[in-house]
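Missing here: one protein chain of the complex. Every other protein chain is in place.
Order as written gives the chain letters A and B; numbering starts at 1 within each chain.
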Amino acid sequence: MDRASIIERLERIVGPGGVFHRPADLLVYEYDGSVDGAVETARPTAVVLPTTAEQVAEVVRLAAAEGLPVVPRGAGTGLSGGAVAQSGGIIIALTRMNRILEIDREDRVALVEPGVINLELTEAVQPDGYFFAPDPSSQRACTIGGNVAENSGGPHCLKYGVTTNHILGLEVVLPDGRIVWVGGRTAGQPGYDLTGALVGSEGMLGIVTKALVRLTPLPEAVTVMLADFPDIDSASHAVSRIIGAGIIPAALEMMDNLTIQAVEPAYHAGYPMDAGAVLLIEVDGIAEDVAATAAEVRELCIEVGAREVRVASEKAERELLWKGRKMALAAMGRLAPNYYLHDTVVPRTKLPATLRRVGEIGNEFGLRIANVFHAGDGNLHPLMLFDRHKKGDVERILLASKELIKYCVEVGGSLSGEHGIGTEKRGYMTLVFTAEDLAAMAGLKNSFDPRGLFNPEKVFPKGYVCGEVRALRLQAMAQKHGIYAF
Amino acid sequence: MCPSAVVTPQTPTEVAEALADAAERGLGVAPVGGGTALALGNPPERLDVALSLERLTGILAYEPTDLTLSVAAGSRFADVQAVLAEHGQTLPIDVPEPERATIGGLIATALAGPRRYGLGTLRDLLIGISVAHPTGAVSKAGGMVVKNVSGFDLMRLYHGSLGTLAVIVSANFKVMPLPRFESTIQASYATLSGALAAADRVRGSRVRPAALEVAQTDGRWLLAARIEGREETVRLLARECSDLLAAEATTLDAGDSAAWWAGYIKEESLARHERGVTVRLGTVSKRLGEVLTRATELATEHELPLEAIHVSPGLGAALLKIGGEADEATVARFHQWRESLLGLTDYLTVMRAPVEFKRGIDVWGKPPATLDVMRALKQEFDPTRVLNPGRFAGGI
Partner (left out) sequence: MVVAEEADLRRLGGFSGTDVPEPELLRACVHCGMCLSSCPTYRMTGQEMSSPRGRLWLMNAVAEGRLNLLDPVFDEQMYQCLNCRACEAVCPSGVHYGPLVEASRAQLEQHRPRPLWQRAVRKVALGWLFDDLSRLRGVVGAIRLYQRTGLQTLARRTGVLRVMGLAEVEAMTPHISRRFLIPGTERWRPQRPAAAVQLFNGCVMGTVFADTNRAAARVLAHNGNAVDVPVGQGCCGALHVHSGMMEEARRLARRNIEAFEATGDDPIIVTAAGCGAALKEYSYLLKDDPEYAERAKKFSERIHDVTEYLAKRPLQEPPRRLERTVTYQEPCHLAHAQRITEQPRKLLKSIPGLQLKEMRESSLCCGSAGIYNLIRREMANDLGDRKAQNILATDAQEVITANPGCAMQLRACLDRKGNRMPVRHIVEVLDEAYGGEQAARRGRWVADRAGSEVG
């Protein structure tokens, strides 16, 4: 079918107001939230904004018949290029499927469409005393569908778990255009855990059209502490001590001096300007317990060298302390036109050494790097400051990134804690995974999407097309046994 | 069914080689850990080789300050817990036969006890995994960090796949601090609905127990709530919990509490149910009472003695033990009973039963709605159906 006929068919499926195909319309679907230079932009053939799962399914069937790639898209805040149509095809943007269909207070679940905005789900259930626990910093914009696809996390995931721990079931459109339910209200149903496999699959296995999510009761009491440390080492040490003492705070975040220098003058959160690093520690739970835990955390921090620990239990005071953390990216935006945010994870005990290495890399490449991150689970967010319009800056950033990622992998870490691989980090996958590892992942992909039409060019290294998966597996076997090779 | 050979490989590579070998010869393989859950599933279509993982044992890495652990799949759960306990840590799941059950088996069966209600399952703790494939390859997914989205989440795919996709050779976990203190509050009720109503009050309160169970004992219904945490807090919540129960409540502290639960969990052991049938059923929490009442009525109607019922109100699940011999008449009546309950439940699994009961049915109940996707997965991972062929849901 030629392009015009495809557009016409699409319009018949979703109505003329739901299809975009003029060049200028497509222009604004060539990016997502990722950093220029780290992810190439690419233009889709058409964009559709369906309003029902049936429409999604019909579009998928049409695309399958035409052999066109399909790329699901939420709010497009992804940081790894997941929603960019790398090899063209149809972008299915789910922003018009944004209703909260049901809130079941008794069973503590909500049924939502994928385009519902993360924060708005929490706002909707807050009056009943609940919240949706995964809280990415982008929560005011990103969608539940995107959260599911990326298995997103946030500061409070230390205690409450990441997205996958809060998804009970999904309605998905499969690459053959069928609409199916996986999981459901009742846990423990027989069969493979397809829900678990779909969460974090970056839109490569199915398109989420409904999500059944768990609602978490709001904690009765919350206390936030700001611990001031002379250096990063002692702050990292405190992290290990707190975790080691069997305390799981609701959040445990670290900010280094460069971050404080950027944040404090702008937001007056009361961070000590001369601190080597500060920890922002939140404990929550029942009132009687929170006070005791907070006191214990305070003791531990002082023991390992904290100069001061400020304790805030009033809402306004807590919010002020958090404001600095939440606005950290914003403050960076004011230090330099661009920043590249990394997302590697290292074992918590490797934090001091890794942060030292980050500093060295900054020096080697002449970059300013600020650290503001989820220390409690070792999820680093080094922010490399640059100006994409300055010649050579992007190249330097990419080289420095490579060094950084290599180091994190060497100390037993991983490429990404919450932002996903997408196209951005697919080139690094072989640092962590062997051909066999990738072949197993490709096995999962293949069983859902044998033609490789769902969100191609993501996660797997370049040139790793799904049709070749079996060949690769054989090759892996041959490597192993030698004998099969000729 | 009896395998004609037992292999006991010593390394992951040997496991993979054994599998590749079996695949080449078209044999059926059953991976075996501690052998505590061999009763689970349909009788396999083919069983030639028992692949024992008993020699694949040991802690591969343990970093107490990181709270991460890597362990070989054949390791016994009790041994692992002992090492963790030295550092005040634990894998907080309930295992009926900890001295026999292995880590690999626990992951493959996804069996979880009462604390699943408050603390989740191994699914939530699994951060990395290594498996051996029938292609002869060994592959891994995840890693040794507590938060990771690099690549697909194969941990969750293998968890609960009953060894039908690949053989787990090692697993990485995030471990938890041992609770500092625990108490169990118990109260007994004349009716199931009375006990479930009390459980509902506890669920809606700030007590948030780690486990909340209702069990039938001597014609009455016993509710038990297990509360863990800081001692003062536990004592405070225990009092609040007692107030909610609206019945004479007793409290067991510390060791007494743990011991009581160990006994309770042991009763759920599949290996120990010598006779009769054990069934697990699930539905949404709010329908559980109704479904269980119906199940009991139907059991009486079909003359099936219900010997034990363990109910997890917060999970919408219950474990039922039915007595009786494996004679033709009983089997037929059991099948009728099961048939009429299938429509009322979200799932109904025959967990353990003499083979006579398993004939002619899929023990997993209704085929999953996504059976064809599951079949495609099996086809991808185990195209020649080497691993536990036919044993899993829908005859996978």
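Criterion: a contact is a pair of C-beta atoms (placed from the backbone, for glycine too) under 8 Å apart; a residue touches a chain by one contact, two chains touch by 3 or more.
These figures come from a predicted structure and were not determined experimentally.
Asks: What are the shown chains that the left-out chain touches?
Replies: The chain that is not shown touches these displayed chains: A.
Asks: If I consider the whole complex, including the chain that's not displayed, which of A:I90, A:I117 or A:L385 touches that chain?
Replies: Residue touching the chain left out of view: A:I117.
Asks: Out of A:F20, A:F373 or A:F460, which is the one that touches the chain we can't see?
Replies: Among A:F20, A:F373 or A:F460, only A:F20 touches the chain that is not shown.
Asks: Please identify which residue in A:G129, A:P265 or A:P337 touches the non-displayed chain.
Replies: The missing chain is touched by A:P337.
Asks: Can you name the residues of chain A that touch the chain not displayed here?
Replies: Residue positions of chain A that touch the missing chain: 20, 22-25, 27-29, 31-33, 35-36, 47, 49, 75-77, 93, 95-96, 98, 115, 117, 119-120, 123, 138, 140-142, 327, 329-330, 333-334, 337-339, 389.
In this section, only the chains that are shown with their structure count from here on.
Asks: Just give me the whole-number Å value for how far the CA centre of chain A lies from that of chain B.
Replies: 30
Asks: Residue numbers of chain A touching chain B in their complex, please.
Replies: Going by the criterion above, the answer is residues 106-107, 150-151, 153, 157, 161-162, 164-165, 174, 180-182, 184-197, 199-201, 217, 220, 240, 243-248, 286, 288-289, 292-293, 345-349, 374, 377-379, 412-421, 425, 429, 432-434, 436-441, 443-448, 450, 459, 473-474, 476-477, 480-481.
Asks: Would you tell me which residues of chain B are touching chain A in their complex?
Replies: Counting only chain B, the residues touching chain A are 13, 16, 20, 63-68, 88-89, 110, 112, 116, 120, 123-124, 131, 133, 135-141, 143-157, 159-161, 165-166, 177-178, 180, 206, 208, 229-230, 232-233, 236-237, 280, 282-286, 315-317, 346-347, 349, 364-365, 368-371, 373-374, 376-377, 379-381, 392-394.
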